[in-house]
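The other protein chains are all here in position, but one chain of the complex has been omitted.
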Amino acid sequence: MITINHATKRYGSRSVVNDVSLSIGEGTLTTLIGANGAGKSTLLSLVGRLLEGEGEFLLEGKRIDRYPSTELAKRLSMLRQSNHITVRLTVAELVGFGRFPYSRSRLTAADRRIVSEAIEAMDLTNLSGKYLDQLSGGERQRASIAMIIAQDTKYILLDEPLNNLDMAHSVHIMKLLRTLVDERGKTVILVLHDINFASCYSDAIIAMKDGTLVYHAPTDDVITPDALQQIYGMEIPVCEHRGRRFCLYHL
Amino acid sequence: MHRYILLTLVVIFSLASLSLGVISFEETTMHILVQSRLPRTISILISGMSLATAGAIMQLLTSNRFVTPTTGSTTEWAKLGLLIILIWTPQASVVTKTLFSFAFGFAGTISFLFIIKRIKLKEATLVPLVGIIYGNIIASIATYLGYQHDLIQSIQSWTQGTFALILKGRYEVLYLSIPCLIVAMLYANRFTLISMGREISISLGVRYQATLYVGLLIVSTISALVLVTVGVIPFIGLVVPNMVTLYRGENLEQNITTIALLGGLFLLACDIISRLVLHPFEIPISVTASIIGCLLFILLIVGRRRHAA
Partner (left out) sequence: MQPRHTLTILVILVALSAALFLFYQLPGGAVAYILERRAIKLAALIVTAVAIAISTSIFQTVSGNRILTPSILGLDTLYLLVQTLLMFLLGAKSLAMMGRISDFLLSVAVMIVFSLALFSLLFGKHTMPLTMVLFLGMVFGQLFGALASFFQLLIDPNEFLTVQARMFASFNSVNTALLFSSSVIVAAIACALVFFLDILDVLSLGRESAITLGVDHRRASRLFLIIVAILTAIATALVGPVTFLGLLVVSLARQIAPTYRHSIILPTSCLLSMLFLIVGQLLFERIFHFNTPISIIINFAGGIYLLSHLILRGTV
């Protein structure tokens, strides 16, 4: 369980996240949505302790900043958007870093197995010996996700993981995240721009606008024309296809 | 409005500068005034105004507020040019020396612009850092040549800019900066436009390359003139334009007179301090300008940080 109490992040006089309180249950896939600059990424970074702000952030009842760094890294991992890495690393080496909280740099046989599983899950087996700077943007993105999977934490935060990915890989990753939640009891929180992915795969949706929380509800309660009008300030028809709701905002 | 205040201050400081000297004002003859004091005050004013303007132009040409002729390798190239002409013909006239260091400064700055266009630098402060690395390379060539020809002493004397040696008949070449300043005023708007990038300026009908070269010509001429007559005076090209743009934005056409006047004022003030602190001795103005300029610049950066936060 992740609990956020009165999270606020200010830059000068402007608050990007303004007094947000919510809690997210175990074993769920929750998506953060909202317009540009709504504060989604900032909120996620605050939970992932990449940013410092006001408020209280609890992981399983204990304040995040009270955890020893390594202990927290075994429970919570986070992928930032535009995670550009400047060192020359192969895919396998990068994913291997996911085991750092457990084994530092001396990987055990079990670590190696987890690493190669993560690489395989991200469809990167053929590329595992390649250097990151030889890969396309989408392949690098998948390598970063593979590292997070290898870190094997109970809580996973992903900031726009579908960036740079084509349709097939996007669907593949969303399905994989769903499996992690359903079969391995992980808790996944992610920021998505494609609202239809959010609608199809998440258990709950957190909607933000101008730094404040607008909705935190089961997916079907948020994917309605009224709620979307409030979140995005535009008229968005919603239709159903094979039992899922889709937003048609393109016209 | 502020321009008139600045102008008044410049006049007051100029008079103060004229009245300063080893011999008290009452005893000062017309002869001393014409031979030494007037040339000195005029050359300080011209150098201050043109160095500040050159700094402002350089910042627009590179779209970076930390680049000046000194951090953009122009000065190092100009020094190398001066050294080479001194090795080649030690008896060269002021005009030849100026021409040589101008040519080197011009070519060198073009090469610096080429380098920073080639390297995609993510952070603004990396541009002057690359400029300084580049300047260091050029300086090491100069130092090597200096060692080989026993000219280290003269290199050091240029680095210590001073107005103490300015006399009638030895500074007049500085007047050539005035046409540069006039051209700079005429082109001010175009410099602002090209600082927004090649595409934008071309789509707004500005001839990018031509404007760039005009700017470079002005910057290298000014650098060479001041180097040959006075020496290197650091920081003025960095501090003065940054102080003005912090409060008034980066539109050069609006700021150019303010920048020039403030530059003149800054250097006059430095010169007066240089002469008063150890009276009757005199501190080289480059030392005073560095100390005051550094302190102002540090305040500026810290202040901007507070401002932004």
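First chain written, first letter: the chains are A and B, and each begins at residue 1.
Just so it is clear, a contact is a pair of C-beta atoms (placed from the backbone, for glycine too) under 8 Å apart; a residue touches a chain by one contact, two chains touch by 3 or more.
Just so we're clear, the structure is a prediction, and the values are computed from it rather than from any experiment.
Would you indicate which residue among A:I4, A:I24, A:A38 or A:L72 is in contact with the undisplayed chain?
That would be A:L72, which touches the missing chain.
Who touches the missing chain here, A:D19, A:E93, A:D123 or A:D210?
A:E93
Return the single residue from B:V10, B:V130, B:I166 or B:L265 that touches the missing chain.
B:V130
Residues on chain B that touch the omitted chain in the whole complex?
Looking at chain B, the ones touching the missing chain are residues 66, 115, 118-126, 128-130, 132-134, 136-137, 140-141, 143-144, 147-148, 160, 234-235, 278, 281, 283-284, 286-287, 290-291, 294-295, 297-298, 301, 305-306, 309.
Just checking the interface: what residues of chain A touch the absent partner chain?
That gives, for chain A, the contact residues 48-50, 69-74, 77-80, 83-89, 93-94, 97-98, 100-101, 104-105, 147-148, 151.
Keep in mind that, in the parts below, only the chains that are shown with their structure count from here on.
Report the inter-centroid distance (CA atoms only) between chain A and chain B in whole Å.
Chain A and chain B have C-alpha centres separated by 52 Å.
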